[in-house]
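Note that one protein chain of the assembly has been removed; the remaining protein chains are unaltered in position.
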Amino acid sequence: MIKIEHTKHLWRAILILVIVAVGYLLGRLFLVPESFGKYGYFRGDNLQEQMDIRVPKHGNGKESCGFCHQEKVETIAQTPHTVINCETCHAALRMHVEFDSLEKFLADPGSYEKTADMPIHSAQELCIKCHDYQLAKPKDFTTIVVVEHLEEMGMELGPNVCLECHDPHDPEM
Amino acid sequence: MKNISRRGFLRAAMGASVLGALSSVFSAVLPGKMKLALASTKVQPEPVRTGYNPYEHYYSYVINLHKCIGCGSCVRACKMENEVPTGFYRTWVERYQKGEEEHARIDSPDGGLYGFPATTAGVEGVSKAYFVPKMCNHCDETPCVQVCPFGASYKTPDGLILVDEKRCMGCSYCVQACPYASRFINPLTHTANKCTWCYHRTSKGLKPACVQACPTGTRMFGDMKDRYDPVRHLIEDERIGVLQPQLLTKPKCYYLGLDKEVR
Partner (left out) sequence: MLEIIGYVFPNDIHINWSLMIVLYPYITGLVAGAFVVSSLYHVFDIEALKPVSRFALMASLAFLLVATWPLLLHLGHPLRGINVMITPNPTSAMAGFGYFYSGYMVILLFEVWLVFRKDIITYARRSRGLKQTIYKVLALGVYDTSEKAQAIDAKMVKFLAAIGIPGAFLLHGYVGFLFGALKSNPWWSTPLMPIIFIFSAVVSGIAALIVMYQVAMKLKGLVIDRACIDMMCGWLWMFLMITASLELLELVTLSYEKAEEWEIISQLLSGPLAFSFLGIQMIVGVLIPFILLMIIVLMKENMGDKVANTLSFTAASLLLIQVFAMRWNVVIGGQMISKSLAGLREAYHPEMFGKEGIMTAIGIMIVPFIFIFVAEWLLPMFRYSEEQTEKLKYNSPTTPE
């Protein structure tokens, strides 16, 4: 039996609590994001947002470059450097050809024009990063102790020194 | 008589407010639950965009440690592609040099961004050395999604772990929970950031920037739901390892040639 004598103050307090609780539950109804729970315990709209988070800076490898630079791609295809993506030594595609959608670009690369010169790295650091000898590098990868190699050749380690003898698009001597 | 009617009125009032509270609970809690139940049943919601259905893919990543030359092209490509702030890394490369001491000497100068200086300084009698590229493992049993307070970090139907930057409050709990230190708090957005396997590229059928940049074929990206995917066959046929397997996070980055020294 609920005694109501001398408990008026308790009911008043409980009433305030119930009002707050109901207010919270109703508020929550409005504040849960619309798409929440659609694909899992997260805001479902974010899945699409993440796909569109930014326009890719890099292209689709040699395919994207090959449309305009077919001869270069074919020349390099005869050399060991064919396995490298052009953008790895040069810059990302969008530094050279601006586009606002990679899909549109890939669908019709011809309709896009160069917006800036593609950077050409001639610095010896680029070659050294891959080809300087280190114990940690795999044995089946072509390396050379650069400092000793230059000594043998009677050359100094300076800017673009590798390019004096090697062509990156046809590196084998 | 006054008491009884008062009693009756109060009872009714209590009953009404309890009913009201209960109905609010139901209306507030259930819709979310129903949606969750829907997501996990065979009935799948419509794909997010024409041409790409995340339920038709489940990605994995393979890293062949026999091939990595530590050039750092992947780190540079990722930084460019995802505008990664300086001092933080969505992917990085480590170098291990094992000599006479009990533990290998590990270093990662700027995460390998500028490659590795050719030096074995500080290691006596180096007998074995190799590079190990790392990134978010997009685990199947992630400790990070488990601890995110309100689902700002989540797992997509195609197996990626992502962070909703519009909801994340930057509490760093996920950063603390990741055993691989793949996550960081972006100093500009004050939210959690990490490798996303370039979802903005992979959802278009392209490869992540790091996979594309790798000159030696160390990094490989594949779809486990694609019957003809060579990466999937690699995972199924070759001997592979994962990082910190004792934690049972079930990473989806598989390593070929993983050494016991790797952290």
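As written, the chains take the letters A and B, and residue 1 is the first residue of each chain.
Keep in mind that, in the parts below, a residue touches a chain if its C-beta (ideal position, glycine included) is under 8 Å from a C-beta of that chain, and two chains touch if they have at least 3 such contacts.
Owing to the predicted nature of the structure, the values given are computational and were not obtained by experimental measurement.
Chemist: Give the residue, chosen from A:Val32, A:Met95 or A:Leu150, that touches the chain omitted from the document.
Modeler: Residue touching the chain left out of view: A:Val32.
Chemist: Where the complex has a chain not shown, which of B:Phe116, B:Phe131 or B:Tyr180 is the residue touching it?
Modeler: With B:Phe116, B:Phe131 or B:Tyr180 as choices, the missing chain is touched by B:Tyr180.
Chemist: Give the residue, chosen from B:Arg167, B:Lys207 or B:Lys252, that touches the chain omitted from the document.
Modeler: Counting the whole complex, the residue in contact with the absent chain is B:Arg167.
Chemist: Mind pulling the chain A residues that touch the left-out chain?
Modeler: Its contact residues with the unshown chain are 5-10, 12-13, 16-17, 24, 28, 31-33, 36, 41.
Chemist: To test your reading of the contact rule: which positions on chain B touch the chain that is missing from view?
Modeler: 32, 88-89, 92, 94, 103, 105-108, 110-111, 143, 146-152, 167-173, 175-185, 189-191, 247, 263
Heads up, the rule we're going with is that only the chains that are shown with their structure count from here on.
Chemist: Across the complex, what residues on chain A touch chain B?
Modeler: 2, 4, 11, 15, 18, 21-22, 25-26, 28-29, 32-33, 36-44, 46-58, 60-61, 83-85, 87-88, 91-92, 102-103, 125, 128-130, 132-138, 141
Chemist: Touching residues of chain B toward chain A in the complex: what are they?
Modeler: Residue list for chain B touching chain A: 3, 6-7, 10-11, 14, 17, 20-21, 24-25, 27-28, 31-36, 38-39, 45, 48-49, 52, 54, 66-73, 77, 80-83, 95-97, 114-116, 118, 120, 126, 129-131, 151-157, 162, 164, 166-167, 196, 198-201, 203-204, 206-207, 209, 212-217.
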